[in-house]
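One structure below.
Missing here is one protein chain; the remaining ones are kept as they sit in the complex.
On to subunit A.
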Amino acid sequence: MNSMVEIQTAAKAGSTPNLWSSIGILMRRPEVGSFLGMVAVFAFFAIFGGANFVTAGGTASWLNVASEIGIVALPVGLLMIAGELDISIGSVIPAASMTVATISGYYDLPIMVGVLAALGLGLLVGFINGVLVIRTAVPSLIVTLGSLFAVAGLTLGVAIILTGSTGVAIRADPLAKAILGQFVGGMFQVTIFWWLGAAIIVGYLLHFSRYGNWILALGGDKVSARNAGIPTDRVITLLFMGSGLCAAFVGVSQALLYNSAQVSTGQSFIFNSIISVVIGGVLLTGGFGSVVGIVFGTITFAIVNQGIFYTGFDANWASLIIGVLLLAAVLMNNTFRKMALTYTPKKK
């Protein structure tokens, strides 16, 4: 806080224009709002959550939640930047869990077969979503709402026919468990590392490869993007397949982590991932956002979600905090976006 005041006074005196302008550059990035929000939320729970919140165990509790939401939030964020929404992930997660548990648990086939089948299912649902969105021009919210219910019904129906129950147990071999669903050091889920990897890949795609420019352009103005020669249909289909794949991955890792799968476990991911992405500074209508922002937004959401248990407050208040936080984040992100838009360099 002290240094902030110093910077401001220094800038007013005009003695450090470079420092001021580099702060200006930072302020115009899409993730600045989500970073400030994350720091504020962490500070809040570090103070009210007591000593336990900042221990390894406390950190693990929100990191674990963040990693599962985060793996889904990254591709959902990409889709949102491209101007589309995917809520079918809420059914793909349990469908993938059930697929791997049924194949490798109930029928006792090799774990690889189950994992590949589950991931393939995710890709297939994504592909169907993409093709439907392109061919019908129906808003993707509606298309994926349809596939959300269709996949949920299919999962339940097939599960009852094949296994006769809505929950299936699975015993994975140690190697598969170590890779996909284990607690490292007894508390950190291995998915945290997958999340990190996914963030690096998606970050490369969005910010460093030329495809990122295609995604931003697609969300900004689809017709202009197409006229500029971007294969918009292919990009949209691939993005939907990406979110299907990531959702399926989370489903598989959950099944291996808890040694069982249930037909209805993923619905909370729909809103949680969208909230994380929006807190992360992605514009709901597309064309603006960053991967670092999505990661910050996910962490912010997870801290609130878990931190409440470390405070003396009733856990029922968590939703209230998340709701207020979401609105505050959107307003703050709007402000920062306006700052970025109206920015003009000083005349020399």
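Note that contacts are C-beta pairs under 8 Å (C-beta built on N, C-alpha and C of every residue); 3 or more make two chains touch, one makes a residue touch a chain; residues count from 1.
Operating definition for what follows: contacts and distances are computed from a predicted model.
For the chain that does not appear here, its UniProt entry gives the protein name "ABC transporter ATP-binding protein", which is one of "Sigma-70 family RNA polymerase sigma factor", "Na+/H+ antiporter subunit G", "Homoserine O-succinyltransferase" or "ABC transporter ATP-binding protein".
Within the whole complex, the absent chain has one touching residue among A:Asn213, A:Asn259 or A:Thr311, and that is A:Asn213. From the options A:Tyr107, A:Phe149, A:Phe183 or A:Tyr204, the residue with contact to the unseen chain in the full assembly is A:Tyr204. Contact with the undisplayed chain is limited, among A:Asn52, A:Thr136 or A:Ser224, to A:Ser224.
Checked against the full complex, the candidates A:Gly50, A:Gly146, A:Gly167 or A:Gly287 give a single residue touching the omitted chain, namely A:Gly287. The chain not displayed touches subunit A at residues 25, 204, 207-210, 212-214, 216-217, 220-221, 224-230, 283, 287-288, 337, 340-345.
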